[in-house]
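Structure, as structure tokens:
Complex shown without one protein chain; remaining protein chains in place.
Letters A and B mark the chains as written, and numbering starts fresh at 1 in each.
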Amino acid sequence: MTWFTRRLRRLAPQLVALAIILGIISLIAPGFLTVSVQNGRLYGSLIDILVRAAPVALLTVGMTLVIATRGIDLSIGAVIAICGAVAATLISDGYSLPVVIAVSLGVGIACGLWNGVLVAVLDIQPIIATLILMVAGRGIAQLITEGVILTFNDDTFAALGSGSLAGIPIPIYLWVGTALVIGLLMRRTALGFLIEATGINRRAASLAGVRARFLLFSAYAISGLCAAIAGMIVTADIRGADANNAGLWLELDAILAVVVGGTSLNGGRFSITASLIGALIIQSINTGILVSGFPPEFNLIIKAGIIIVVLTLQSPAIMTLFGFIKASRRSEKLNHGTKEATR
Amino acid sequence: MSASHALLEARGIGKSFFGISALEDVDFTLERGEIHALLGENGAGKSTLIKILTGVYRRDRGTIYLEGSEVSPDDVAAAQALGIGTVYQEVNLLENLTVAENLFLGRQPRRFGMIDRRSMRDRSKALLARYGLDIDVDALLSSYSVAIRQIIAIARAVDLSGKVLVLDEPTASLDANEVKGLFTVLRQLREDGVGIVIITHFLDQVYEIADRVTVLRNGRLVGSRAISELPRLDLISMMLGRELQHITRDHQAEPETIDDRGAPSIQFQNYGKKGSVAPFDLDIRPGEVVGIAGLLGSGRSETAFLLFGIDRADSGTATIDGKDVSIASPEAAIANRFGFCPEERKTDGIVGDLSVADNIVLALQARRGWMRPISSAQKRELADSFIKSLDIRPADRERPIKFLSGGNQQKAILARWLVTEPRLLILDEPTRGIDIGAHAEILKMIERLCSEGMSLVVISSELEELTAVAHRVIVLSDRRHVAELSGRQLTTDGIIRAIAGTGETEAA
Partner (left out) sequence: MKKALVAAAAAAILASLASGVSAQSLTVGFSQIGSESGWRAAETTVTKQEAEKRGVTLKFADAQQKQENQIKAIRGFIAQGVDAILIAPVVATGWDAVLKEAKEENIPVILLDREIESPKDLYLTAVTSDQVFEGKVAGEWLAKDVGSKDCKVVELQGTTGSSPAINRKKGFEEGIKAASNIKIVRSQTGDFTRTKGKEVMESFIKAEGGGKDICAVYAHNDDMAVGAIQAIKEAGLKPGTDIKIVSIDAVPDIFQAMAKGEANATVELTPNMAGPAFDALEAYLKDKKEPPKWIQTESKLYTAADDPMKVYEAKKGLGY
């Protein structure tokens, strides 16, 4: 019970923001909240949000962990393109589905480990380290697809993007399942705890015997793995690998989702659930703009405006006003003072 | 008339940061043409005093007089205008500007509204010539050595302010020749009547250059003496203090019991690292407290870093129970059941945003590995039991540790290691910056732990603390183990003599 209320308190701002956004859209676009069954499959704008959120939700899971280590992963959009290209190439060369999936996931993990080497071993700043693959990655993907949109006709692989199981679209299973597995991995083992400790104070954690390097590696590897799954969904969805556009700028949406989810870019305490709600908020805005019928010139302004409002509502000043945070800020200040004094 | 007044006089200066006192009722007097050394260990309040005098901090209490009239430097610019200039350890100049630009930054000579480069160059040349420096003033500052930059910084500060010059650790990164050059400059400034305050931890240099010393300890004034009347031994005892002698352990009764503790279980032989600590031997028996004493910069913390594998030794061997072990990382040290409470609690100890409970189980969890998590029930139990036994307040295991006071944070870090049941616990300044009550509790706990058979290494600049808890004390000076004191030699006086290099250390 206390656990549940604490969770609810943590997630309340994000849930409230999501509810308000969905409410506003349904006022503009009637029928937005209707979900029906069509051709044996759930159908409606809400379902679209859940399906379309798959790539950014998957990236958000990995990004949350990377940000918790006080890092950032800019390369995942490009990793989507690489893994999509790999999957499309293998599928059109006639490899079986398990092989295609295994190799694509392997390539994604390898990309993550590459970032891990740069960050954990060579101690390059994460933003620079991952920028390398962000720039080079699309080039690699284009080499794989030989510069064209590599299309294929394989219904089983395409089902990863547009198929459904028991009425529910498969991308929803994939991102919810991945988030569940990784969430449980973090909280049922000590990985999440150790990652948080490393992100808050890497030196103190190392002195307590925490293997910070291994944790950085695992965070970036998981990020790469999530990007690989997202890459397969994106590719399967359009039955083709578009090296130029697949996952383009999606890393920024993922960072935004983590921030909207309330995880600090300074690393430390993280909540995958909150980040995922952040991803749903972003996708709701995207889908909402599309169904609202505003001219496309307004898309980015509307999106930016809503996000500013959401982030403002979450700012400590406003939160105190609404009572989400108790008066702990005073003691924080006090603490800051003692730090000065002991210098 | 002003000649009857001291150049700079501070009376009853007090400063606290959010309720924690950093300076209490400190007096400080600087005469014209005097080089005045300000001494004290880490956290003694030297920096706070300097920052108040130079306008970085505002004092809470006390008065400052400059040439007899009361002044109140509210910011650095105001202090500069009054005639008080500062040169910090990290020279406060801009590397990407030229020497001349640095000298005249913010007050460039102008002609018709434009910077008059020629006049700036000529004036820079003339200014530096007074310090015996003939360099290209149009070259970037970054093209010159630290020593030259320091003199440029001094030249700027004196030119800007001219009455009082404050130098914070000016010799920390200079070699012997450069120090000589700097001292020549300082002596010349003294001739010119400038009052110079110098913070340093090199006692040799204090005796070489200073006229007078003022010693601070724990935010209070210990005393102010002319250097000619102050033997080195007295200076060191002023710095390290000796008021609490009554709690000194009764070592006379002990020599026999030490050998009873049996063979050393942890041995370091010829252990050292170039540029950090000279090779030393150290044996630690079960249930023994080994103290490490020495002045700031003598290699105290560096010794701890070596023992715990934070720094990798480049000579010597470590053996535990007769078996060779490699302690190349904290993980390796922890695997051998070592624990380490670092001196810098905020940066090296606590994980601020995590709860007290999380902080307490961190080392144990790290040792178990990520696949074997400590269950939340176990964690609760461990945290609660240590919160109770160490009296950590408030007794709320879920509170982020950053909201606890220093003493309670320290107890939580101790608890972090105690849950791992270490065989050797290294404590670096375990009582620094914590209140008296917690101080006594921690000392009591050290005694209890060693009576339970744990070995401890305690590093402290509080000599009474060391003589109170340690069975043996290793004395360091100049990054070298110079003496080992035990039995009846183990007194504050003995330690001070050893640090000063005048102690006849009989074979222990």
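As a working rule, a contact is a pair of C-beta atoms (placed from the backbone, for glycine too) under 8 Å apart; a residue touches a chain by one contact, two chains touch by 3 or more.
Owing to the predicted nature of the structure, the values given are computational and were not obtained by experimental measurement.
Asker: Would you mind listing the shown chains in contact with the chain that isn't displayed?
Answerer: Answer for the hidden chain's contacts among shown chains: A.
Asker: Check the options A:S96, A:N245, A:N266 or A:T312 and report the residue that touches the missing chain.
Answerer: In the full complex, the listed residue that touches the missing chain is A:N245.
Asker: Can you say which of A:T151, A:T189 or A:T273 touches the chain missing from this structure?
Answerer: A:T151
Asker: Sort through A:S26, A:S162, A:T189 or A:S264 and give me the one touching the missing partner chain.
Answerer: The missing chain is touched by A:S162.
Asker: For chain A, enumerate the residues touching the unshown chain of the complex.
Answerer: 29, 31-32, 38-39, 43-45, 48, 52, 147-149, 151, 162, 234, 237-240, 242, 244-246, 248, 286-287, 290-291, 293, 295-297, 299
Rule of thumb we're sticking to: only the chains that are shown with their structure count from here on.
Asker: Could you give the separation in Å between the centres of chain A and chain B, each centre being the mean of its C-alpha atoms?
Answerer: It comes to 45 Å between the two C-alpha centres.
Asker: If we count contacts the way the header does, which residues on chain A are in touch with chain B in the complex?
Answerer: Residue positions touching the partner: 188-191, 193-194, 196-197, 200-201, 203-211, 215, 268-269, 328, 331-343.
Asker: Okay, in this complex, where on chain B does chain A touch?
Answerer: 16-20, 22, 43, 47-48, 308, 310, 330-331, 334, 340, 342, 346-354, 358, 362-363, 365-374, 402-403, 405-406, 416, 432-433
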